[in-house]
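Report on the following structure.
Here the complex is missing a single protein chain, while all its other protein chains stay put.
Let's look at subunit A:
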Amino acid sequence: MSRKLELIVLAIFLIFAAQFVYMSSTTDAEYGGADGEAEGVIYEITGGTYEPIAEPIWEPPSGEIESLLFGLQAAIGAGIIGYFLGYYKAKGRYENDIGYKDKSKPSDRQSL
């Protein structure tokens, strides 16, 4: 299997990382969220008069806990992706390479 695509993606990632390291060491950019910046623009346009019509029903009590929940979100997703890609890979191996396909062919409804 050719690894060309992986190398291209790695190169894009490295350019991105190098750019980040360079920018964060030469400028004092804060790296806050773009959402927060948009909030600033809203205040600027409305002259600071706008009151949000609703507040979040619950906010993470600290930045650490917010990171935890974001990390949890990524972990759940990554787990699901890995599980099913592995499931498909093994299924394909059994059916095509080892040749279980003809011996037993359960309907997909049962196999899930």
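Operating definition for what follows: contacts are C-beta pairs under 8 Å (C-beta built on N, C-alpha and C of every residue); 3 or more make two chains touch, one makes a residue touch a chain; residues count from 1.
The definition used in the following text is that contacts and distances are computed from a predicted model.
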UniProt lists the protein of the undisplayed chain, choosing from "Cation:proton antiporter", "Thiolase domain-containing protein", "Putative cobalt transport protein CbiM" or "RNA-splicing ligase RtcB", as "Putative cobalt transport protein CbiM"
Touching the unshown chain, subunit A contributes residues 1-2, 5-6, 8-9, 12-13, 16, 19-20, 23-24, 27, 29-35, 37-39, 41-42, 44-46, 50, 52-60, 66, 69-71, 73-74, 76-81, 84-85, 87-89, 92, 108-109, 112
